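Every protein chain except one is present and positioned as in the full complex.
Right after this comes chain A.
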């Protein structure tokens, strides 16, 4: 098992990754040699202004997008070398996803949605773990409902339960609270944090909301395709301060055209 410099086991690692979109005049460098490690059992937030490359970083880590240079590992597997079949299997078995919106299949009930990745893989849920997850997300009485019969917060909790159910190496969450009111958002975030604290789940979350980031154990700041700062045990205030500092004129906020 790979370990971080600090000696912790690593769940996902990016080494010197580059991502370039377009060519010629329209060439945009989204990631310029980013290296980062995400410790096992840790809740990491990736922050940065729009266009800083934070979503791209997450997509590359999760095998949803390809990189132009460098390597990405999830667990012991080098993601950047896998073909579509192996990537599909990796996503199915070792990665969980929570998206900002449209997270559920409207034709399936909440329970079926939660079970879907396991079903696709042809695996059975561990009954104990099932009960634990359902109890944690507080959806026991909503399992038979269709997504259209659930509130936005409930839907996102179903999506969280789905991501957790397969006990993946990492859960990637892309602005999971972006579409929720602050109360539902807080519920989802506490739930994510408790799954890390109590069950040792690894979560990498992209957000632009300092309050959401404050639920994480560590915040990584991206600007212009590079990691520019890092914060351990953040609070909403420290995150906000860091962001204000990064926003000063000597650090360009928009990606540079090359």
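Everything that follows uses one rule, which is that a contact is a pair of C-beta atoms (placed from the backbone, for glycine too) under 8 Å apart; a residue touches a chain by one contact, two chains touch by 3 or more; residues count from 1.
The criterion applied here is as follows: contacts and distances are computed from a predicted model.
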item	value
Per UniProt, the name of the complex member that is left out, chosen from "Cytochrome c oxidase subunit 1", "ABC transporter permease", "Phosphatidate cytidylyltransferase" or "Aromatic-ring-hydroxylating dioxygenase, alpha subunit"	"ABC transporter permease"
Omitted-chain contact residue, chosen from A:43, A:97 or A:215	A:97
Selected from A:64, A:82, A:143 or A:211 as touching the chain missing from the view	A:64
Which of A:73, A:142 or A:162 contacts the chain that the document leaves out	A:162
Contacting the left-out chain in the complete assembly, out of A:82, A:116 or A:240	A:116
Footprint left on chain A by the chain that the document does not show	59, 64-65, 84-85, 88-89, 91-93, 96-97, 99, 102-103, 105-108, 116-117, 119-122, 148, 162
